[in-house]
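Removed from the display is one protein chain of the complex; every other protein chain stays in position.
Showing subunit A:
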Amino acid sequence: MKVVLNTLYIQTHGAYLHLDHETLKIKTEERNHQFPLHHLGGIVLFGNVSISPFLIHRCAADGRDVIWLSEYGTFQARLSGKTTGNVLLRRAQFCLSQNDQGTLDTAKYMLAGKLQNTRHVLQRAGREAKGDSDQIPLNECAELYRQSIHNCQNANDLDQLRGIEGYAAKSYFAVFSHMIRSNRDVFSFTERSKRPPKDPINALLSFAYTLLANECIAACEGVGLDPQVGFLHTIRSGRPALALDLMEEFRVILGDRFVLTVINRNQIKPDDFIDRPGGAVYLTENGRKTFLTAYQKRKQEEVPHLLLKEKIPLGLVPHVQARLLARYIRGDTPAYQPFILR
């Protein structure tokens, strides 16, 4: 089985990365680092970091991800090498996306996974919450999710399905702040805001989703699926619709739940944020470092996979699911089984 390779995050202003034999060398003003390439599955660069053309070529050849983010963590570009993978698989994917019933079924499987995982998170938060003022809304929302899962099975078309999702998501974010236990005055959550995030929670959510989306794109690319041809998300120029579909089932596990953990454990504190003109809120360099360290640790935690019946690192789950998705698209299995975290 595939090893979860490490991801290297470079956020030091003015760093320069280059290839030296089989190693990656990093020059910064303070000190130099050297890593063997075979330890790295991906490189994420923040802001003003340069990388030598030969290193880019090498990463493209090896299928190692290189992702450029702005200094605030918004996605800018990613390295994409030669078109690889099985053309027959991609053709099967296109055919399935042309077929209305096929698209609806696939979207249902994916959404069911998301709803199920969200419900688990709500139930768990409900159990852990202290006091009725938090417990009751969380339990009510979990009950609504049970209903949504039921409705999702009976949906007749995509619009109906997206309606169910939208309604469920809205009620989820309405009770989101009941799951926050530390520094509630600063980490208050009213509504989801993006581009730009308008409060610390939204800044964290957006950042986590950016990291997760990149991993899902990489997972799709890795098995030879076209990350842009999606089912639940509509196809739009430049939008990685399939990767976003795949991401739905992990969003609450590696995104929301993770963000709540770093806040509730006091790992991320109110002074880890800076306000920018126009009401935007961003993480400081230090805060970003804490966040990324926790994220990497989280990805190494092993979780049980219901279908494989073994424990795998959380970071590997998107790759495993992409493989299961490919199997389903190819017609080897009758249904796609989303990842459910127990």
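The definition used in the following text is that contacts are C-beta pairs under 8 Å (C-beta built on N, C-alpha and C of every residue); 3 or more make two chains touch, one makes a residue touch a chain; residues count from 1.
Simple rule for what comes next: contacts and distances are computed from a predicted model.
Participant: For the chain omitted from this view, which of "Glutamate synthase [NADPH] small chain", "Urease accessory protein UreG", "3-phenylpropionate/trans-cinnamate dioxygenase alpha subunit" or "CRISPR-associated endoribonuclease Cas2" is its UniProt protein name?
Facilitator: From the choices "Glutamate synthase [NADPH] small chain", "Urease accessory protein UreG", "3-phenylpropionate/trans-cinnamate dioxygenase alpha subunit" or "CRISPR-associated endoribonuclease Cas2", the unshown chain carries the UniProt name "CRISPR-associated endoribonuclease Cas2".
Participant: Thinking of the whole complex, not just what is shown, which of A:His21, A:Lys82, A:Arg195 or A:Arg342 touches the missing chain?
Facilitator: Within the whole complex, the residue contacting the unshown chain is A:His21.
Participant: Taking the full complex into account, find the residue in A:Arg162, A:Lys198 or A:Lys289 that is in contact with the omitted chain.
Facilitator: Selected residue, touching the omitted chain: A:Lys289.
Participant: State which residues belonging to subunit A touch the missing partner chain.
Facilitator: Residues of subunit A in contact with the hidden chain: 1-3, 6-12, 15, 21-23, 26, 28, 33-40, 289, 292-293, 295-297, 300.
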